[in-house]
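Data first, discussion second: the structure below is written as structure tokens.
Missing here: one protein chain of the complex. Every other protein chain is in place.
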């Protein structure tokens, strides 16, 4: 059987390199080509020595990748994916964008937070938001997917069951999130300089992070009513993972066991979301290097406050893993093909 | 001039050892003796090799420490300090407790969260809560001090200026706190086993931590009106420091610059509280190994939510440093004597 | 086709748990049972939450595991494997020991370093030392395998090509090795207490570590002449991996390019040993969570000293991965079945 030919544009960044790492062990695909504007002609293993003797792929021209592929993944800064998506659409190729260009439906939001307009409006209308567990049917039909951001993935999955119940709660949700340093990418920066990060911890972009409109869009869509958030990300002195601690003030005392059961039921047929046993706390240690999203639920009876904690690996479920999960849905492969990654625990 | 004779009971734990480390460089005191029930006869440098050739102190009997000292510090699990405080009071010695026994004023609270009653009620009536910047006058007169917990210190200092203004806000405050592992102490435990902590991150005791009543007591006292919190601590994979991210929903839009200025004014004469320049974020890196509490203020105009971030070294301002600051106040020493510790920044 | 039934005895420790994690993704085997004396009746995911919803295996009795399995892995403290090996041999089952009991050929060595005699001498005569790349033919025929220690694996592979050339060198070799903390196991200890390890670094068991006789046995056997080592292990404040830096004094100036080429040639058909390009340095980052052993060669022309550096993941190539590689050899599976693990690089 012929394997699906896939290409990666922007494969020199962390998201692209992680995609390659996972796709190399996917039984239904073949890597047709990888691209990076800055490294054309260089082998991937020069940038990421982990690939030595495993992959001899060399970065090639963007058009060559598109031509050779049935499906193209892009992992690029915002504004750069859109014209590539156009080329893919014109060539009738499928496109999964790990960047920000196809996540926001509302051009005004995009312009407000990214300072650029939509240039290819028709493509944005087609694009599907790839939160795999929530929009599987749309994903199966999609030709263009906006793969969710890492924070929005962890938050959207944690809040989905609540947003679709009849419980009444304050539609202003507090989200205190913490991410590992790979989230800041491969580029050198003061913020990723080891002596600045090691044994350090601090918030950043307080109530001002670009994932804010994406999260609000998702929650509002789920809840069918406007949801606002105060979103404060922090930088963890570790390599991988995101913990989001989410505070929802319930309008009145709830039966927590019922809500817990609703969470369990919602996700019982979803391989990659694990609702933890009551009393346990989600922990990065048990999702790293895997595609799992672990969710723990807690209830402060004194103040009727629901506390949701979700843990993902920002590079896997928060980026490359979910992109592959979306590909699996699109092409009818087993949802966990290439993603049977068991978290190491130590 | 004769130096003040000080003793440490429970000097084998982290809090006690840090006290010793700092007191050895304090110009007005002399260490009269150190005690640890489990290590009598052993030198401190066997437990903490950092003291080699610096201190040849050996753990001795508790009564010997009390007899030799003018002021006794205790750093012990709850329930164990109280009888020692009684001995000190009977011998007319001053007492600073780094444990939990003298922090809560209300016996019912203490019993509810610690499962033991007050045995020496008279002592509890005398005891002063040692949040140095907030209660300096009472501390100067005190003979017994309940030194605040690490989380309550970081939170009390961050909220004090707000609690004493006329702004109207939701008296249910969300506090998402993160602590380094020394907070869990010297005892071996699964939770402090390196492969479990390293590259991990998780909340614990969600809405259920024993510092909750202490924080609510402090805030309520400051605000002169009941304040409730939802308090969620997390374990950071680092050794030292606490970041508390605090969310206060304002009843209406505020002039943030005014509030910021009120913070600056409140702390302008307090050496150890630094209100960061607008736009900066508090960061553990810049308080570790010092007695500073750094506070940054942020305001989410979209939701009228005030975000306060405070950073301390849990072992210094959150324990031993503040205890020494209290001693300095009690004995009329310069407030920063023994505490001129400049954070390393790297 | 019926899959090979495998059991794990001592599956509650890190070595056993890692074996389980890898075997669950091995296409040719089925887990027949797992055992741990201390946890009978408990599910694996209670100890290692990474397995939640992935494996519902529960620890059972040792004899049940043996009865249900064709091949038994044991990961146990020294002295405990030997009687289990006997049971397996009596039941005509194959046995791979990840512990120390079947590594040393010479009973006197074993007794000198472990203070116990061989009890089942016949088994020791049959046992094959499972350094996969070096003894593949013997491994294919073996019924009992002593899987090498983590340090000896990294050192044996690095020195093998040199030991089998005609270069003359000082047969006293200096080995400075550094291991992550998982090497110390799951048991709580002062040496694995986070505040003791984090931001720390120190040697331990200087010239006195139990892997010394195993390393000397291997080198002497390869070199067909007595080789002695001075072996100094250090504890790295990371979870996984071993770097061994090895110093060999050559008797005279050598042509380094020739020796380098000999290394390349020796390992060119071995998937799991990567001789790095000249000028590169082996790095834990590029072998973690994989079965690779990376080797870099360096030559100090000023002193005719060869410096070999090898990097492995102590839990994979240094334990569970190599055990599976040995199983693959024994049963004629593809050597990399279950081991196509690409190191993450970040």
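Going by the order they are written in, the chains are A, B and C; count residues from 1 in each one.
We take it that a residue touches a chain if its C-beta (ideal position, glycine included) is under 8 Å from a C-beta of that chain, and two chains touch if they have at least 3 such contacts.
This one's a predicted model, so the numbers in the text were calculated from it and none came from an experiment.
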Among C:25, C:165, C:228 or C:271, the residue in touch with the chain that has been omitted: C:228
Residue in contact with the excluded chain [from C:30, C:176, C:221 or C:337]: C:176
Where the unshown chain meets chain A, residue by residue: 14, 181-182, 186, 188-190, 192-195, 197-199, 237-239
Interface with the undisplayed chain - residues on chain B: 14, 17-18, 21, 24-25, 48-54, 182, 186, 199, 239-240, 271, 274, 276, 280, 283, 285-287, 289-290, 294, 315, 340, 342-346
Missing-partner contacts on chain C, residue numbers: 172, 174, 176, 178, 195-196, 199-204, 206-207, 228-230, 232, 234, 236-241, 243, 245, 247, 249, 281-285, 288, 298-300, 302-303, 305, 307, 309, 311, 346
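By our rule, only the chains that are shown with their structure count from here on.
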Homomeric contact chain A-chain B: same or different residue positions, threshold half: same
Most distant chain from chain C by Cα centroid: B
Chain whose Cα mean lies nearest the overall Cα mean: A
Between chain A and its twin chain C, rotation from the CA superposition, multiple of 5 degrees: 180
Centre distance in Å when chain B and chain C are each reduced to the mean of their C-alpha atoms: 47
Distance from the mean Cα position of chain C to that of chain A, given in whole angstrom: 36
Where chain B touches two or more other chains, by residue: 195, 199, 237-239
